[in-house]
Each structure stands twice: as C-alpha cells, then as structure tokens.
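Left out: one protein chain. Kept in place: all the others.
After this line comes chain A, so read on.
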Amino acid sequence: MTQTADVTASALDEALVQWLLRIGDTSLILGHRVSEWCGHAPVLEEDIALANTALDLIGHTQMWLGLAGQIEGKGRDADALVYRRDAMHYRNLKLVELPNDDMAITVMRLFLFDVFHQALIEGLTQSKDPRIAEIAAKALKEVTYHLERSSDLVVRLGDGTQQSHDRMQAALEHLWPYCGEMFWSDAVDETLADAGLAPHPDRLREGWLATVQDILTEATLKAPEGRLDVHLGGKVGRHTEHLGFLLAEMQFLQRAYPDADW
C-alpha cells in the first residue's frame, strides 16, 4: 500500500462518517418529532400509526448511527451519538426539526420527506458498501409503507373539507422552502457518489418533483412557486432554534443521570 492510498481510504471513511451522521440524525429527529404525537393524536388509530412510524425511523437511526460510531472508531455507539452531542454537532436536515404545530404540517412533512426517503433508500440498496446496502434493504419495506400512508393522507386531507384543504396548502407553503436541502450536496456527497456508495442527492430531485406534483394534483393542492432551497445548513450543523429545545427534552435523562439504564 502506498501512502496516498491510505490517505484516500481514511478520507473516504471520514466522509462516510459524516454522511452516516446526516442520514442517521435525520431519521432520529424526524422520529422524535413524530413520537411527540404519542398520546396526543386526534384519533387513537392515527396515534398508533404515528407511533409505529416513529419507531421505524428510530430503528433506522440505530443502524445508521451504530455504523457511524463503528467506522469513526472512537468508542461511541449509537446511544452516545444521540444523547451526548449538542445541536451544532447534529447533521440532520432542517426540514425534520421544525415543530409539528398541527396534523397538516405533520402529515405534509412526512409526505415531502417520504418521497425523498423512499428513493434514497431504494438507491442505497445498490450501494457498493455491503453494510449500507444491508441497512437499506432492511429499511426499504418500512419506508415504502410510510410513503403509501402519507401520500394517501395528503390526498384525503387536501381533497377533503375546505378547512383541511386550506390547512394542507398552508403547511405545504410553510415547508416548501426547507425541501431543497434534501438535494443540496457538498464534498461529502460527491465523495460517496463517486465511490458508488450512495446516490448523488441532486439525482433524486427530478423524481421527487414529479411524484410530489402527481400527488399534489390529486390532492387539489398547488405546488408553491417559490424556491425550494431557501433554508439550508442543517447538514453542516447550522440549525434552527427549534433543535436545541428538542435535544434538551430528548437528552435530559442521560445528561442528568449519565449512563442511566433500565
């Protein structure tokens, strides 16, 4: 092995850890947001369905962050990464940290993310890294069901009553400028894409727009004309003020009683 090859290998690992933090943190924070409905959803059936979705996403987090910790090699497991990092070290999309506010935003956010997530996970099943392909294969069925469920709800609520329609349209306008971050890329994404480990985010944009447009039309909703990529930065650790509050609640127990177990 020449020295250059070694440097290249470690550079790839470094990018891989960053990439895993991004996908793992995004699953975690969305999972946590969805779990906030547990015991509060408008009907029991929706409450349980949302809790199932949250648990699926947190299950994916365990796999992604577990692998991140393993490759990082500093002795941090998924729990350490989740409970012992501050907001600026989180790498999730800004879209997923926004508060739930109401069911319209909750459902619309899940839908806008699920379209992207399903395409991403499907692409990742072809990853040249078998560890990534294996996690993606496990997640694919769940993610496919999430998309089925959320797009169905978007159509029902969009094409529902005047009130549900207006609230879904408002939710769409609110979330739209955050969606562009899903397709934003930097050197980390380039490195992973060049190595055949993950699809380039930019390549997922067109398919996303087409699917989203189809469902919105069916839901009698109108895609906003404004830009998608107004609010960026989550992937490099610049977050909204909301993430800190979320972490304060999520991490409280481990911060107050380190290594508490039950």
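Rule of thumb we're sticking to: a residue touches a chain if its C-beta (ideal position, glycine included) is under 8 Å from a C-beta of that chain, and two chains touch if they have at least 3 such contacts; residues count from 1.
Convention: contacts and distances are computed from a predicted model.
Missing chain's UniProt protein name, "Alkylation response protein AidB-like acyl-CoA dehydrogenase", "1,2-phenylacetyl-CoA epoxidase subunit B", "Tryptophan synthase alpha chain" or "TRAP transporter small permease"?
Its UniProt record gives the name "1,2-phenylacetyl-CoA epoxidase subunit B".
Among A:I48, A:M88 or A:V230, choose the residue that contacts the chain missing from this document, as touch is defined above.
Result: among the candidates, A:I48 touches the missing chain.
One chain isn't shown here. Among A:R33, A:R91, A:R149 or A:R205, which residue touches it?
Touches the omitted chain: A:R149.
Mind listing the chain A residues that contact the chain we can't see here?
So the residues of chain A touching the missing chain come out as 43-45, 48-49, 52, 149, 152, 156.
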